[in-house]
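Structure below; questions to follow.
The other protein chains are all here in position, but one chain of the complex has been omitted.
Moving on, here comes chain A:
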Amino acid sequence: MSAMSTTLSGIGRRWDGVVDRYNALPKPARLGLVILFAAFVYLLPLLRPPILTTNNIDFGGVMFSVAAFALVAVGLNIVIGYAGLLDLGYVGFYAVGAYTTGVLTTYHWHWPFFLALPLAIAVTMVTGVILGAPTLRVRGDYLAIVTLGFGEIIRITVKNVEWVGASAGIKDISHPNTIGAAPNPPFDRGGMFDVPRLQWDGIIPSLDRDHPTAVLAFGAVDAIPYYWVILTALILVLVGDRLVKSSRVGRAWEATREDEDAAELMGVPTFKYKLMAFALGAAIGGLSGAFYASGQGGYISPDSFPLLLSMLFVAAVIVGGSGNRWGAIVGGALVAYLPERFREFADYRLLFFGLALSVLAIWRPEGLLPPRRSRRAKAVEAEIEALEEGALEGSTHA
């Protein structure tokens, strides 16, 4: 039992070590590492490393949903991890973003995707404010119940409104415009240039020129360009998240989470900051939803946004370590990736998932990568406990 918890908390310590060593480096070295890491992540679906790669399903597509989940988790982490608001209806915002994009680019209008995207974000943000303004006055469990209802309301509403396609959903959603010429449309994918991918024979890589990816060609065949775009969005969101978190705004969120009344009495307009967290979280959920809608599949229906998805989103944040943006990314990535990697066990995937969650809940309730500070608090607690136990043992020996 303790072996399990040691292994799990070892992850946190090792991560701390990585962060410390990174911080100790001179600035140019840090910049170089970041660029190297980013390049690796961008190229991952082309590199197709043997153990990571999913064999039976398109790895690019898996990586796209990994990034989409990570993006959602980063957004939800603002709501749950920073501001401490348990939102169980996050899929509602995801759906609002997806549907706004579907309607604007395909169903009623024919806007280009990158024009529809900002509007989708804005609409989702407004939805967040509209939902948040009345409901953020209730706390804790009550908020969870209200948001749970919201997720379902959105799904049931779109199922019954013809204007957004009712239960048939929206088909053939336009993809983002391909950048680069396609002189001979049905046969040319367009794109700026082609890049080959690697294939692996055991551990020996070789170039696979038969399946090239056309850079910035958005079609129905190759998911990798979509992955690049959503990954870029994820990186931008991460940078913004970091800037906002390490400011007055982030402190206000944390103070509100820790003790709402005390925060209010220290001059924090808690309602305003809760609403801000909610709206920002919503906007990021909408952003991810917009990418999902105009992604490779190009199809959304009410059934794309089940309640289960909300639960998975929350699970991603909790598994990763609520309050740590890297934890949220890891959580989101795992929740999206593992079921695809182990398709063989697809029938049992919810069972495994439930088991994994239980294990985590028992031995590491704070998640895989909780914020460093809560790890520190935990470490001190453990130290005190050890001292107390040690004192007792010492006295029995003496």
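As a working rule, a residue touches a chain if its C-beta (ideal position, glycine included) is under 8 Å from a C-beta of that chain, and two chains touch if they have at least 3 such contacts; residues count from 1.
Just so we're on the same page, contacts and distances are computed from a predicted model.
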Inset, instruction - Between "Phosphonate C-P lyase system protein PhnH", "Exporter of polyketide antibiotics", "ABC transporter ATP-binding protein" or "Secreted protein", choose the name on the UniProt record of the chain that's been left out. - result: "ABC transporter ATP-binding protein"
Legend entry - Hidden partner chain, touching residue among A:Val249, A:Leu307, A:Leu338 or A:Ala356: A:Val249
Legend entry - Which of A:Pro134, A:Gly267 or A:Pro365 contacts the chain that the document leaves out: A:Gly267
Inset, instruction - Please give every residue of chain A in contact with the chain that is not shown. - result: 240, 243-244, 247-252, 254-255, 258-259, 261-270, 276, 280, 371, 373-374, 376-377, 380
